[in-house]
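With one protein chain removed, the remaining protein chains of the complex are shown where they sit.
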Amino acid sequence: MSTPLLNVNGIEVIYNHVILVLKGVSLQVPEGRIVALLGGNGAGKTTTLRAVSNLLAGERGEVTKGSITLRDERIEKLSTADMVERGVIQVMEGRHCFGHLTIEENLMTGAYTRKDGKAAINATLEKVYNYFPRLKTRRTSQAAYTSGGEQQMCAIGRALMANPKMVLLDEPSMGLAPQIVEEVFEIVKDLNTKEGTTFLLAEQNTNMALRYADYGYILENGRIVMDGEAKALAENEDVKEFYLGMGGGDRKSFRDVKSYKRRKRWLA
Amino acid sequence: MGFFLETLFGGLMAGMLYSLIALGFVLIFKASGVFNFAQGAMVLFAALAMARFSEWIPGWTGIESRLVANVGAFLLAMALMVIVAWLIEKLVLGKLVNQEGITLLMATLGITYFLDGAGQTLFGSEIYKIDVGLPKDPLFLFESTFEGGVLIGKEDLYAAGIAAALVVVLTLFFQKTGTGRALRAVADDHQAAQSIGIPLSRIWVIVWSVAGFVALVAGIIWGSKLGVQFSLSLVALKALPVVILGGLTSVPGAIIGGLIIGVGEKLSEIYLGPMLGGGIEIWFAYVLALVFLLFRPQGLFGEKIIDRV
Amino acid sequence: QDKVQFFPSLTGRTGPVAPNATPFANGYADYMKLVNARGGINGVMTLVEECETAYATDRGVECYERLKGRHGGATVFQPLSTGITFALTEKIPNDKIPMITSGYGRSDSADGGVFKWNFPLIGHYWVAGDVVLQHIAKKEGGWDKLKGKKIAVVYHDSPFGKELLPIVQERSKMHGFEVQLLPVPAPGVEQKATWLQIRQQRPDFVIMQTWGVMTSTALKEAVATGYPRERMFGTWWSGAEPDVRDVGAAAKGYNAVMMQHGAEFDAPVVKEILEKVHGKGQGTGPREEVGTVLYMRGVVGAMLAVEGARAAQEKFGKGKPVTGEQARWGYENLNLTQAKLDSLGFKGVLRPISTSCADHMGSAWARVHTWDGSKFVWASDWLQADDQIIRPMVRASADKYAAEKKIQRRAPSDCQS
Amino acid sequence: MSSRKIGDIILDVQNISLAFGGVKALTDISFNVREHEIRAIIGPNGAGKSSMLNCINGVYQPQQGSITFRGKTFKHMNSRQVAEMGVARTFQNLALFKGMSVLDNIMTGRNLRMKSNLFWQALRWGPAEREEIAHREFVERIIDFLEIQAYRKTPVGRLPYGLQKRVDLGRALAMEPQVLLLDEPMAGMNVEEKQDMCRFILDVNDEFGTTIVLIEHDMGVVMDISDRVVVLDYGKKIGDGTPDEVRSNPEVIKAYLGTSH
Partner (left out) sequence: MLYRENGQFKTSYQADQQIFPISQDRLAIALLIAVAAIVVPAFASEYMFRAILIPFLILSLAALGLNILVGYCGQVSLGTGAFMAVGAYAAYNFQVRVEGMPLVASLLMGGVCATAVGVLFGIPSLRIKGLYLAVATLAAQFFADWAFLRISWFTNHSPSGSVSVGSLQAFGWRIDTPVEKYLFCLMFVVVFALLAKNLVRSAIGREWMAIRDMDVAASVIGIRPIYAKLTAFAVSSFIVGVAGALWGFVHLGSWEPAAFGIDRSFQLLFMVIIGGLGSIMGSFFGAAFIVVLPIFLNQALPALGSLVGLSISTAAVAHTELMIFGSLIVFFLIVEPHGLARLWSIGKEKLRLWPFPH
């Protein structure tokens, strides 16, 4: 394999000077692929994405060790705006829409960095509305007054407006209705195959993520504990049991798990 | 009646002058969510620069024309304000991305101290003069209708015109341009704005420069009215009720708020003041703003405060 | 070098009153340098250390605490702020340090029987108010001509501003003129309503108790509303060059009462300062400022401070520095005759000053000057405040203070030491 | 399932309509909740589910309709009254008190029951201290139950999302509610965590007999644990019944489930 688009090499991240969150994470995202980053709550997925897009500073975090390269260029010192200029954009966890702006204005700000003219931008806008018709009907509402799911669509749509080369998607499925979740992943697939957009996807919905991703990393407690082709991961017994909820082959009813409880961690 | 009109006009004019300063507040708030207490200090700083440069330019260049001195001083002062904007972004705001409003507000108070000190160090602390040829003599209207006519300051009329023009331009800028939209986005959520590639630092330099420009204009007008001296920075206190009454995020609000406050405080001082012993206008302005806010907590034209779960 | 007489200087070189307070501090420092050039106080050199108050009371208090024990102890404080004066009045009796408040501070502190440590030498606000009114009455042709007239008082809305009011009200009761009170909130940059009221009410005269930027703002508003400057009378903190500089020719005709001196470019002491201090490159401020009104007020303040110490030396030992407590005796027993003043270089500037245990002011002379568009010129003869009116007011007010603070009037025996 | 005794109607929502300007968030919605049951509300994004909860607990005032709780009918209620009657809830977008520790967050849930006045609290002595400790004990039980002992004193803002959701639940539980409204309690969790969360919910329902109203997009969860399901679509009710009935309702399939489930 040639050099990957994104290469994260043994990074450590510390918040607030004292809280060590990532303890040497390495991962590669090859151009034109979909890579999933899986792991439980607090594993450090968001932190990894923030490190890549350089959004750590605002959270008082910093990369203290390791390196991140994009097409062989060191990027730790760049600003987020520089990253967007290089085509890398992050969809932040927790929506973060601009509450006072309307849905359409939100989407339009996404095109802020584009230089290819009004017509092209409008075409993308139409494309986004096509992906998410619900947004079109709510286009003139202030984003703060739309429902959680609508905001999530807005955040994803806003990132797409920048016509990115690579998207860092943080929990895109959160709060979306099942069929929209499916649609979001279809959109990812679509963009990936049609436009060659690369995706790094932090997701809790392991099932979906592994269905659409090419490759996956599993993060636990700030360390990568397992990685492999998505298909292989989906077949892995541990993954099946703990991430897909299919211990022993079948999906267990949520009502039944209540009687017993186990936890397994690869690393204690 | 003539006197009432006179008070009314006087209030309107004073209000426009407040708006000029309020505009600076609104601009920065709208574009970065920062409540810039340093606006008053910026007005003083800009005015000091203007006054002193126009004094020095004839000496530097040997040209004794007032026009040259004023234009030159204006350009130099503007350049200085851009530098200030750049420094503020580099040294202060750039490092406080994503912090809470109150922290940012305190930082601007820090900037206030710095600018007060720097201004007086660079330019001195005496009273200086700005003379850009604004007419000082009063104008009398309706002299046939009312005894003594209705007095209006010509200087104030000019100032009002300039303020109105600035408001129109800035309103269009915010509502109609992509940059204006980006600025509003930044004010809503620094981090999200960053995440979609809005270069905060460049934007802030621009906004603070524009605010510096507004401060310079306000400084020139207020300075030629009052003389340029430390107290000029305190006129910002007169603009605060205007800002909240009009709405922190509304450019036209700054004007309407200014007019309401201006008229309200002058009328109150003249018709209510004598009953209460006088000197009430300063608190009356705030109480007036407070009363309006009780009905519209976001100010007359401000964006609704979002509060949703 | 160990034998110095220390004169602390509380300055206001920054902040809202800097343009006015800076020349004062410069004059104060320059005169002290002159005293040293003349050989000190019987050989004891003066030493000035400044502390910046920015006209804020709490900073003034800190400065006082900081300087009071320095360099062998402070001789006397001159805070140049009514607010600081009020605060220090409570502290100086404990510390046994006198305070000179020439022309400001508490008017009732002229009563040495209650205010043992305060010295409003050569004038306080009530003197200023009385003389202004006298001047107006004279111009009109007698007190009886004021009957039915209307006089507006534009004043800084603070104890400084309000301190003028009792005398004006007293006189209005006596002579039947009407008083219109127009307070202006600090810092005084917004006076539109005030002057619109004046325009409407058309008072015959306007008396201004203003300070700093407020004075020039008042003048500008007067220009803008067309109130004749000839009918405007400032008190002595409202009639100096910084107040009219930026109004220029438009202020022509504006009057202000002066605590004896005005701008004194020709006074011998000014020439001597130019020669012995500025001439040696030791001037504190710019040369042009020497002799201006507020500079002179600093010079006079310094002179009074020094002469008190000199008087104290006469009693407690010539050629030795005096303590603050000893200096207090000096200020209480000042006897500056005309000859003495002339020899100090104040010929034509000051009139004789003599204080006593009961009288901590020592002189109530004043003059009025007028701005002619480019400089101040004398517009009146020497006038003296009416002791018959002021003394009872001072006494009554001092008694009230004493009662509130539960302090006894000084016994005659206390006046001996 | 049969072991649990579903009781009478405890909460009855009648003909609720709610509009924001032109947006009709809810149109003439009626449904009821029986004591002890787990009642799910599902529907596409923007259907009005969260708005429905907001109406029930007094954050929004519906323009029309009324709500009957334990036999008492209300048109307008304020949040405090609702809380006093024993309705607690969690939020879709976390609404924790960010600057406070986990413990303090959950303790706020007990505030309604704390009676000592300001004066005693300032002295923290006598009754105030006893009260504080008694409630602390209760809260510790919740903390144990939710297995967040280790984070007791951590400011919630620093916790990962999933744990914050758990604290949110803890705060609601601390109110000892009779009816618990849960707005997407499992969003952003992986399967294992969802299993944990289900366990908590079922335990609460079983052991304390708490009635539960649940909004959730994970159909696996909804179908497995709920007794009855209401389906909303653009503010209208399009289905109501047992999971199986709903699952086979063509309108629901079309509007919400899609074909894959």
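So that you can tell them apart, the chains are marked A, B, C and D in the order they are listed, and the count of residues begins at 1 in each.
Methods note: a contact is a pair of C-beta atoms (placed from the backbone, for glycine too) under 8 Å apart; a residue touches a chain by one contact, two chains touch by 3 or more.
This is a predicted model, so every value here is computed, not measured.
Visitor: Can you list the shown chains that the omitted chain is in contact with?
Guide: A, B, C, D
Visitor: For the chain that's not shown, point to the residue among C:Gln134, C:Asn255 or C:Ser397 touching it.
Guide: Residue touching the chain left out of view: C:Ser397.
Visitor: Taking the full complex into account, find the residue in B:Gly72, B:Gly197, B:Gly227 or B:Gly299 that is in contact with the omitted chain.
Guide: Result: among the candidates, B:Gly299 touches the missing chain.
Visitor: Give me the chain C residues in contact with the hidden chain, please.
Guide: Residues touching the hidden chain, for chain C, are 11, 13-14, 18, 22, 25, 50-52, 54, 56-58, 61-62, 65-66, 69, 82-83, 86-87, 89-91, 94, 106, 157-159, 162-163, 165-166, 183, 185-186, 397, 401, 404-407.
Visitor: Could you please point out the chain A residues that touch the chain left off the display?
Guide: Interface with the chain not displayed, on the chain A side: 14, 16-20.
Visitor: So which bits of chain D touch the chain we can't see?
Guide: Touching the missing chain: residues 57-59, 78-80, 82-84, 88-89, 91, 95-100, 104, 107-112, 114, 116, 118, 121-124, 128-129, 132-133, 136-137, 140, 171-172, 175.
In this text, only the chains that are shown with their structure count from here on.
Visitor: Let me spell it out: compute each chain's centre from its C-alpha atoms, then which one is farthest from chain D's centre?
Guide: C
Visitor: Can you name the chain whose C-alpha mean lies closest to the mean of all the C-alpha atoms?
Guide: B
Visitor: In chain C, what residues contact two or more other chains?
Guide: None at all.
Visitor: Spell out, as numbers or ranges, the residues of chain D touching 2 or more other chains.
Guide: 92-93
Visitor: List the residues on chain B that touch chain A in their complex, please.
Guide: It comes out as residues 97-98, 178, 181-182, 184-185, 187-202, 249, 303-304, 306, 308.
Visitor: Per the contact definition, I'd like the list of chain B residues that touch chain C in the complex.
Guide: Those in contact with chain C are residues 3, 6-7, 10-11, 13-14, 120, 125-129, 136-138, 148, 151, 153, 155, 225-227, 229-232, 234-235, 238, 265-266, 269-270, 273, 277-279, 281-282.
Visitor: Which positions of chain A touch chain B when the two form their complex?
Guide: Per the touch definition, chain A meets chain B at residues 53, 55, 57-59, 79-81, 83-85, 89-92, 96-101, 105-106, 108-113, 142, 144-145, 158-159, 162.
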